[in-house]
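Every protein chain of the complex appears in place save one, which is left out.
For chain A:
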Amino acid sequence: MKEAVDIGRNPSAEPDLQDLMGSVARGDQQAFASLYDAVSGPVLGIVRRVLRDQAQSEEVAQEVLVEVWRTAARYRSDRGTVINWVLTLAHQRAVDRVRSVEASTAREHRAALLERTPEYDEVIEQVEARLEREQVRRCMRTLTELQRQSVTLAYYRGLTYREVAELLALPLGTVKTRLRDGLIRLRDCLGVTA
């Protein structure tokens, strides 16, 4: 059943972020300090979830935040919210780091992949335990087990869909579909619009 859950984010927060972003784009460092306060927690959160390693996560989070400063003028409010823009960038950079490290150790990659198999339950546990956003947790529960595993492995662990397929011993097409169906269900449950 589709169930639209009210978005818990303070509705007044986003216009403020957009104002801040405008000032940041014009080189206002004070505004960037406020933006930092608003986004650094989720940025580090998602980078850490993907990379695990504390030192590397801080390094990547720092790079992401500096990139936000550097490219602030490229942000366009008609293409989505500030937090969406920043977190998409943060996740992309975390995943880039995982892949660049793993590309250099391609041979160990498969072994490492299989070794960390049991962790997905643990990831789900951690995410669920630490969720400040009740509705994300609630909406995650509306997914089928396969959808939830696939989305979690791809997003919180930074795996490609091919790796997810290998890990769950499923055909590629199945994983592709699960990722899409799972996200669509989350989108509807969370009432996300772009």
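Just so we're on the same page, a residue touches a chain if its C-beta (ideal position, glycine included) is under 8 Å from a C-beta of that chain, and two chains touch if they have at least 3 such contacts; residues count from 1.
The criterion applied here is as follows: contacts and distances are computed from a predicted model.
Entry comment: the absent subunit's protein name, as recorded by UniProt, is "Regulator of SigK", drawn from "RnfABCDGE type electron transport complex subunit D", "Aspartyl/glutamyl-tRNA amidotransferase subunit C", "Cytochrome-c oxidase" or "Regulator of SigK". Think of the hidden chain as still there; on chain A it touches residues 9, 25, 27, 29, 32-33, 36-37, 40-42, 44-46, 48-49, 55-56, 58-59, 61-63, 65-66, 69-76, 78-81, 83-85, 87-92, 95, 100, 104, 127, 130-133, 136-137, 151, 154-156, 158-162, 164, 173, 175-184, 186-187, 190, 192-194.
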